[in-house]
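Before any comments, here is the structure.
The complex is shown incomplete by one protein chain, all other protein chains being positioned as in the whole.
Letters A and B mark the chains as written, and numbering starts fresh at 1 in each.
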């Protein structure tokens, strides 16, 4: 074999592989996953991908599957828990091997949904029963359904806030900061915990969006304007985070925080407050029970802003479950999604908001009813565009990075001013709008 | 690790010594020419399919705007490369590599020091050898955990300093300088053992008569090191230096597990992974990876130019 043949063979092999391997996923288009008419006749083994490694590990998901089998005896459900869900699913979606049921990862462009997922039905029929249908709708068809709704808010220790003399929810960021200051002065608790090291808890701050001005069009404004302009939703949220850290109201060393530890510590009153979401309440209550303190001390409060004298909270879907368009058992997969959403009890088990229209609020959110908090659902028409701008600009509002930088800035580990920082974000964002907007 | 005298004295395999009879027949020669390829068939096939085909793919993606999953991709020419070389923020992360480079200098020096000491008779030699080498065998994620606990507020490091009466409020991962130094320190902790054992092997393969002769000539330890050990370990030192430089430029696992790149600890590879997976710019990320690979190759090439050593076939 001489040099030339070797090189030629290598190049040919590589070219073949390249041709064979690019974009094998998503070649078919337009399949439906219909709900089965007769539960006893559905059969097949389906694989469900989930990010809840904890629930798969402790057998909770198996219990749901066993319950599911009572109605659908012919379907065998297997779970694959992915530790680094987004990255792993993205790699797998380059092939047809991405389970039968999966949660739609953020990376998939909305317009590509019909290439990857089977439709669950039309917006017209589904929106009568379910919330959040427009989050996954393309051309009038719905491709995913979230089993729970989530709402952002502060998880706080009621006892500590009471000890600091605060019994009413703060209504403005300044009042909130004054509250944290009072906690710092009057109690031993850390007023606010960033969970900087875990990173992802910081992304909760993006879900401030809509709650500040009680604006259902907030997402559209993200797509069209500068989210960090004076008084804009994200700007208000991030400024609050900055001030909390700058005034020394957060933990001493954010870089070595520990998410798991933060739960019992908040339950016991060593930490007073964290900005998270309704999904976290159950975890903090469990932590309280394990630590032997009163789970009722765990409270939940909305963002300190009022519109027309009322607090406001924006409801949004969690991960949306969808059916792989390449699935050989679409009926079974569909049956799982419907059952898991409607009947599994997953909502109640997680003290979560139901994705069903007109379902009552969970018991833990009673204070919200009492305080007359207005719940809104954001219009997601511009959601896809926001994601594209976000990726294009490399700002990453759904990633922890820029808020880690913000916290660094606030505690002096990074040079610069808040205004400069926010302006810089806004500049990147609006520059990307020009490219992605079309 | 090659000792040159031995190697040079060895007859070359292609020019067999005299006793071989007349020229082999044509078919046999052809067979001989093919033999090494038969041995290399399986290794090269695996290498090409699982390492080089992905590299070719990566190079191809680097000329596109692919997002990593969409069936659609567009050819963008050298656009990604232009972006990499014109956006200074993408190159700033190489400053972080400086910490790891500095750390590998420390690491190589320390490894040499300990290898020299333990190359000779020292009490508990095996124990120390084992202790120094062991970290290299530990799982990377476990190391991440171990050191997160180590640097925590009130963690191992603070407790130890407390024993000595030093009560510092320093957040070890809190500022870019401190965090990068800490992370580079962890990488020294982890990789020192491999360098150490490679050096030790080289030192111990030097015939002991050489030292004896040197002792008779009245050479002190430093002179022994300078004139006997240093030449003996040159090849393995070369390998180590190349691997250290490429390792510093492509540092990933420890900072990724421990800080995820926060507080100015983002390395080039972390940035590349974020471009690909967070911002779905697989095309740009591929171009970045290609640039990194070219830089590493260039460094290797320059290094070999500076320290030519044709005895080391491998490097």
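In this text, contacts are C-beta pairs under 8 Å (C-beta built on N, C-alpha and C of every residue); 3 or more make two chains touch, one makes a residue touch a chain.
We adopt the following convention: contacts and distances are computed from a predicted model.
When the listed names "3-oxoacyl-ACP reductase", "Extracellular solute-binding protein", "Acetyl-CoA C-acetyltransferase" or "Sugar ABC transporter permease" are checked against UniProt, the chain not shown comes out as "Sugar ABC transporter permease". The residue touching the chain not shown here, chosen from B:63, B:100, B:150 or B:191, is B:150. Of the options B:93, B:179, B:254 or B:285, the residue whose C-beta touches the omitted chain is B:285.
Subunit A meets the missing chain through residues 2-3, 6, 17, 20-22, 24, 49, 51-54, 56-58, 78-85, 88, 91-92, 94-95, 97, 198, 200, 258-261, 264-265, 268, 283, 290-291. Listed by residue number, the positions of subunit B touching the unshown chain are 1-2, 7, 10-14, 16-17, 19, 32-33, 35-40, 42-44, 46-47, 49-55, 57-58, 61, 68, 110, 113-114, 117, 122-124, 126, 128-135, 137-142, 145-147, 149-150, 154-156, 158-160, 163, 189, 197-198, 200-202, 204-205, 239, 243, 246, 250, 252, 269, 272-273, 276, 282, 285-286, 288-289, 292-293, 296-297, 300, 313-315.
Note that in this section only the chains that are shown with their structure count from here on.
In whole angstrom, the spacing between the mean C-alpha positions of subunit A and subunit B is 39.
Looking at the complex, you find that subunit A touches subunit B at residues 1, 10, 13-15, 17-18, 21-23, 25-27, 86-87, 90, 93-94, 107-109, 112, 115, 196-197, 199, 252-256, 258, 390-392, 394, 396, 399-401, 404-405, 408, 411, 413-414. Interface residues of subunit B, counted against subunit A in their complex, comprise 37, 48-49, 52-53, 56-57, 60, 67-73, 148, 151-153, 155, 169, 171-176, 179, 259-264, 274-275, 277-281.
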